[in-house]
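Removed from the display is one protein chain of the complex; every other protein chain stays in position.
And then chain A:
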Amino acid sequence: MSAMDTDEVSVVLPASSTTSGLSLSLHPLPILNISEHLTRLKLQKNDPSPFVLGALLGTQNGREVEIVNTFELATEGDEDTVDHGFLVSRRDQYKQVFPSLEFIGWYTVAPKPTSRHIALHEQFTGYCSTPLLLVLQPPYAAVGADINGQSLPFKAYEPTVEIKDRASRSVFVEAPYNIETGEAERIAVDWTARGGGSGTSLESHLQTQRSAVAMLHERILLLVKYVVDVVAGTTKKDHDVLRSLAALVASLPASENKAFREEFNTEYEDVQLTAFLSSLTKSTNILNDLVDKHLVLTADRGERGGGARRRMGGRQGGMPDWSDRLHG
């Protein structure tokens, strides 16, 4: 009886009753991988919502889980049986190249998890004790909504067991996640997001900084508006939020430590020194050019070849002195 009920009853536990204790980090690469998988299947099968199934690779340290990469999975027979041979061989291949990554879950595209996903989930428990489920939820981006307020259309779920009426069933509980990234990944994602072109490097660098700062500014404005509203009495006071805000303001300025200031200044000086050295090298080069041209101009027409060579010799005699002084 309860087995039939799961078809009607949601397999996702409501967020208020239990929260997953996981601290989950998601990298941008899995996001783009899943998107590419979906686009490809959409085109191949000519179906606007094809069945997408894949595995998640990552690391798990106690309650800290990081989803780093993904690969596609095949199904054998009907759509609900996972091709285990393929899964094992692919997983082992990825192990060879990235030994630190493990199978930690699976992904699919669906509006929300259903009993079908529970059935699929059972097939993965052999590989990992608690395989996570990552779901991409269509519609992917709401039309017309303010894009700044939206979050990614991905939801992560952790499987757990719910005991109700003396029967237990597997359910999913939603797990919140953060976005984490490595430096190389960040640069690659940034670069592709900007189209992979190359402008003048100063301009593009400043642009990125500017957009990041603009985001910060927007967020701050939002917070300020909230506080103003609370003071005016138009919005309800939420003590949690106000406490975090107070903590935030108290933590500014970020550091007044003398050691920090010193280190900062030293680094500043080092960078300016490299700039100075490079300008110095440049001016040396220009000077060299100038001297060469001067020699050509002032050499007598007749003995241009010989004169130049003699002056060359004289100059070379002079050079070692200068380099000795540099090394000395």
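Throughout what follows, a residue touches a chain if its C-beta (ideal position, glycine included) is under 8 Å from a C-beta of that chain, and two chains touch if they have at least 3 such contacts; residues count from 1.
Just so we're on the same page, contacts and distances are computed from a predicted model.
Per the UniProt record, the chain missing from the shown structure is "COP9 signalosome complex subunit 5", taken from the list "COP9 signalosome complex subunit 5", "A-type voltage-gated potassium channel KCND1", "pantothenate kinase" or "EF-hand domain-containing protein". In the complete complex, the residue from A:S23, A:T59 or A:T181 that touches the missing chain is A:T181.
In the full complex, chain A contacts the hidden chain through residues 28-29, 31-33, 35-44, 46-48, 69, 71-74, 83, 86, 89-90, 93, 96-98, 139-141, 143-144, 147-148, 150-153, 178-179, 181-193, 195-196, 198, 200-202, 204-206, 208-209, 211-213, 215-216, 252-256, 264, 267-268, 270-272, 274-275, 277-279, 281-282, 284-285, 288-289, 292-293, 295-296, 312, 315-316, 319, 322-323.
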